[in-house]
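So that we are looking at the same thing, I have put the structure below in structure tokens.
Here the complex is missing a single protein chain, while all its other protein chains stay put.
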Amino acid sequence: MSPIISAAALRELIDVWIKSGKQVAAPVSIAGRLLYQRIDSSGQAVLDSALRPANSIKDFVFPRHERLFGYRIEGRQISLTDPKPEERDQIVIGAKPCDAHALPILDHVFAWGSNDEPYERGRRRTAIVALACTAHDDACFCTSVGSSPADETGADAMLFDLGNGSFELKAITAKGRTLFTQHAQPPATEPRPSGSAPAPRFDPAKIRAFLATQFESPFWAEGTLACLGCGACAYTCPTCHCFDIVDEGSAAEGARVRNWDSCQFPLFTAHASGHNPRSNQAQRQRQRMYHKFAIYPEKFGAILCTGCGNCARNCPAGLGVLGVLEAIDRQTIKTDERQPVQT
Amino acid sequence: MITRLRETCRRLLDQNKVQVVIGYGQRRPGAAAHPVFITRPEDVGQLTWGGNCFANLTVYLKRKEVKALGKAALVVKGCDERALVVLEKEAQVERGDLYVIGMACDGVHAPKCSACVVRTPRFADELIGEAGSAPGAASPAAPDLLDVLMAKPAAERWAFWKSEFSRCVKCYACRQVCPLCYCERCIVDKNRPVTIDTSASLKGNFAWHITRAFHLAARCVGCGECTRACPAGIPVGLLNRSLADTAKGNFGYAAGMDPAAEPVFGAWSSSDKEDFIR
Partner (left out) sequence: MSEAFEPKIVAYVCNWCTYLGADLAGTNRLEYPPNVRVLRLPCTGRIDFNLIVKAFEAGADAVLVSGCHPADCHYTSGNYHARRRWIVFRRLLETLGFEMERIHFTWISAAEGKKWQQVVTEITEKTRRLGPYTAYRDLCEAHQ
């Protein structure tokens, strides 16, 4: 049986991590909602197995805004400066399994072709201590994409809420073991209570079959009308990773930076020529579904979605990726027949 | 009210008076209502109405995908309808091209509801329901955050906004959900040259929110969608409300109330105060 750790001991340990100079992030209660943020004391951490933050943990390994290099121009001299990389160890504590599970999925694309150094540095210096879920809401759908409330993939250690002020602690990787070795832990004596897993929201096979044959379907235009083209879904999604590289600064000095980008923005695919191959929302929504549920699985063997539900919770129009998936699931098109290509 | 709403929409679609009804739907009991686009009379059963109809559906009038469907019937609350008044003033909608279905509203449990003066839409082609005489269903009374903020010293306000904007990820949900943000190319997307940093840095976030607030100054109708849409919980609507208060106090102007009123920035007056000008 795995050892147990009391909530008080866990908070003490978090404070030890912080005092020793590590960066620590956890769910924090702010502005009436739960958000993952860096903390400077354990009292800020909300370690509740029933609640899910409205953002994701990707910001800690793949920042929303990251400086790639600086430039300075003096006369005809151009000098480039590399940013000082962040070397401190980082721990994300209280990560939901659907957030932890996303990181190994993202690893594929950031190592595809060439290695993304900033991302890999972020991954190397970060340990994820996940907290298994004991409840879900009506936007959760991890079980529909092959995951579960206690999925250990991507976690270095996992906490299970015993409901009595203690957690069962399971170290999964060497990184996870190192985090907790100093702590003396009595073994667990009770089996952990099981939380309820969300019922399936759609049939993944039906989604695959639909995507395989319905590229030209009028569904894409009709089913996505509510989408307003913002980035709330993409930016709170644990697996969305598209980015934009821009130069910022003056003629004298500045930096080349990498920022998150959303495939739902109207200008996401705008070319310098003025042409935009995805100039309407239907095309953009379609592309996103294919990316997550057809192309990424084909390329890397993993669905680019962990069923966290943030997209649906944060969508101002109540849509999100989940909304489109459910709409596809409701279609009664014979998915073995191709729709005629519109000319 | 729901029955009458559905019958009205069935009739409009049957007679081809409109090609699409933009209204509220609800897939699961207890969930928030969400926008639906009904193009067939047999689908009007999807339409709903109630205290969970938060969205301001006038935002869809700026969407080219929706415009392409043809003449629309639009379900509006009184607060949403104010946006229509501004849009018409700014020549963004041809009122005759729209069939407005006004829903008398007893509130959607939002802070804006406690101060609502437009519970019955005023310019609808068809008005459904009667607003009750009871106060609008509002959130429990809380101290007005704007009042609290303005009572603090400037340095504390600065610290507040710095803390709030540190959470902004530049998702632009606040922009996309606003009916009055209808520019085909927003200034923040301009990159030859860059005017406003797109980065979600403090500099970029301040620059964006300053711009958004000022471009909406005396045009924002206070529907509150921007604050509701923000995934980071930033009270972006506070800036808009502060400027709306200034417009009211200095120029007697409230966006979307009087269709005949002169917009604040198209006009000027020799009696505009200049006590701050040396």
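Letters A and B mark the chains as written, and numbering starts fresh at 1 in each.
The rule is short, and it goes like this: a residue touches a chain if its C-beta (ideal position, glycine included) is under 8 Å from a C-beta of that chain, and two chains touch if they have at least 3 such contacts.
This is a predicted model, so every value here is computed, not measured.
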Chain B residues touching the chain left out here are 146, 149-150, 154-162, 195-196, 199, 201-204, 206-207, 210-211, 213-214, 217-218, 238-239, 242-243, 245-247, 250-251, 264-265, 267-270, 272-274, 276-278
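Basically, only the chains that are shown with their structure count from here on.
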Please report how many Å separate the Cα centroid of chain A from that of chain B, as a whole number.
30
Contacts from chain A onto chain B in the complex sit at residues 30-33, 35, 37, 54-55, 64-65, 138, 221-222, 224-226, 228-232, 234-236, 244, 246, 248, 257, 259-260, 262, 265, 267, 280-282, 310, 314, 316-319, 323, 326
Give every residue of chain B touching chain A within the complex, in rising order.
27-28, 31-37, 39, 55, 59-60, 63-66, 69, 164, 167, 169-173, 175-177, 189, 191, 194, 197-201, 204, 225, 228-229, 231-235
